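Attaching a single structure in structure tokens format; questions to follow.
Missing here is one protein chain; the remaining ones are kept as they sit in the complex.
For clarity, chains are labelled A and B in written order, and residue numbers in each chain start from 1.
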Amino acid sequence: MHAATLSMDYDHPDCRPVLRRIRAQAPFVYGLTNYVAATLSANVLLAAGAAPAIGAAPGWPAGFGGQAGAMWVNAAGLINCTARDMLDAVDAANAAHVPWVLDPVAMGAGVGEYDAIIRTLAARTPAVVRGNASEVVALAGGAATARGVETTASIAQAVPMGQALTRSHQVIVAISGPEDHILAPDGRHIIVPGGHPLLTRVTGAGCALGGLVAAALATVPKESDRLVAVAAVHALYARAAEIAARDAGGPASFATGFVDALSRLQDSATAGADV
Amino acid sequence: MHAATLSMDYDHPDCRPVLRRIRAQAPFVYGLTNYVAATLSANVLLAAGAAPAIGAAPGWPAGFGGQAGAMWVNAAGLINCTARDMLDAVDAANAAHVPWVLDPVAMGAGVGEYDAIIRTLAARTPAVVRGNASEVVALAGGAATARGVETTASIAQAVPMGQALTRSHQVIVAISGPEDHILAPDGRHIIVPGGHPLLTRVTGAGCALGGLVAAALATVPKESDRLVAVAAVHALYARAAEIAARDAGGPASFATGFVDALSRLQDSATAGADV
Partner (left out) sequence: MHAATLSMDYDHPDCRPVLRRIRAQAPFVYGLTNYVAATLSANVLLAAGAAPAIGAAPGWPAGFGGQAGAMWVNAAGLINCTARDMLDAVDAANAAHVPWVLDPVAMGAGVGEYDAIIRTLAARTPAVVRGNASEVVALAGGAATARGVETTASIAQAVPMGQALTRSHQVIVAISGPEDHILAPDGRHIIVPGGHPLLTRVTGAGCALGGLVAAALATVPKESDRLVAVAAVHALYARAAEIAARDAGGPASFATGFVDALSRLQDSATAGADV
């Protein structure tokens, strides 16, 4: 059952074909996310070449949830839409076989009512769960270790919990941290090195990655190819952060350089000759 | 009935007097817009010299709608306020003869319930409708061609539909695209060249332009001068984008440079001698 653990960065030959498809297909990606992260999320998706729409205007959850190429649901979006909106979007997506990403932001921070909504969403077959270590631990049924939206759990604690979660929910689990771990129900395990610490100083950077994961899913026809696609956008993120960190004078110029680098890396992936 | 089509850029002698009035009068401009675009919209208005306030706190729609120098209503603002809030604001604005701009974001994307709200708003005498090609086509009664918040219609398709819309609703119609078309019910037609493609990679750039159109309206006493005022802020936008694109390393540094350029162009318009 356990395949070997694989390491994958932006230079891995499986990475650019995924990224190139996002630019080429410009998938319509629908998101229910929070207003703190929404603008960066949209700009990250535009930089990558996707076509995002965000929010729960009347009729959008059921409408866009079924029309989109993929969707992401960021639990902290409950600061600006209802659980009903999220469920409508998820049901529409599932009915139309639209893959979607669940980001269990701030799960395990000690607010039971909020965590219960995330459990309800998680039971509705997301294609991917993406979160930090504390969030994955909490969703897998472990201890509540989040401090607001921040993790206090380690990647080492989260990986075995994430592996349990992949099996119990038949879902790909992506854990963000100093290195990212992408886990599949069949035991495959991809490590993406190099999550830059400056990413933790830019609000919404993790949330925006959830949107980018959805963009990748939208371009993958075969379910078995999803794991690599999810890892590829994590590798893009890590490389863009590495580039941006070189010239950054602080977290704000880093964020600017990061979105610029995402766009330029997508330019170069598109210009490349492979596949 | 048809006046000649006119081209207008930032160097046109009619442009700077409009822009200078925005800086000089610092109009209070009230906006109901979406949280994805709200921050950029406020910063664009501040850069131009206006005094924006955004959102539907209790009492604000009826209060600020009647107090403001002008108002803009961005339909995607329905992700964070109710249709009732928008109608209250519009009714207050109309009662106080405050001109307002309607931005039919994502109209024609196949969500009937949402489109119906926009039709209700459009029936309440906005001074200007500003949108992309698909949105204008949809509001004019044409086919639904939007893909989320993006257009798939061309400017060539949208201009005749926009002209019909000017007459049916007695409204100025501004269509954003590779070149912008500003249309009046009396047949006047101004083309503003040079909408930079990088503007389409910055979320909320179009939405923010709706706010800037409102700022221009706030400073124009005569209704017949509105068409030129609307064109002038489009010309300011195009020039600022052109300046920002020169040094941009990607869409995020472009966005920063764009707001900076708006501010500096307004400085230079203010310092100029032409009235």
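One rule holds for everything that comes next: a residue touches a chain if its C-beta (ideal position, glycine included) is under 8 Å from a C-beta of that chain, and two chains touch if they have at least 3 such contacts.
For clarity, every value in this text was computed on a predicted model and none was experimentally measured.
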Message = Among B:Q25, B:T39 or B:T270, which one touches the chain that has been omitted from the display?
response = B:T39
Task = Have a look at A:A89, A:A109, A:L165 or A:L236 and name the one touching the chain we're not showing.
result = A:A109
Request  = Could you list which residues of subunit B touch the chain missing from the display?
outcome  = 28, 30, 35, 38-39, 42-43, 46-47, 51-60, 63-64, 67-68, 80-81, 255-264
Note = In the full complex, subunit A touches the hidden chain through residues 34-37, 39-40, 75-76, 78-80, 83, 106, 109-114, 117, 147-150, 200-204, 248-253, 255-256
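Here, only the chains that are shown with their structure count from here on.
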Inter-chain centre distance, subunit A versus subunit B - centres from mean C-alpha coordinates, in Å = 33
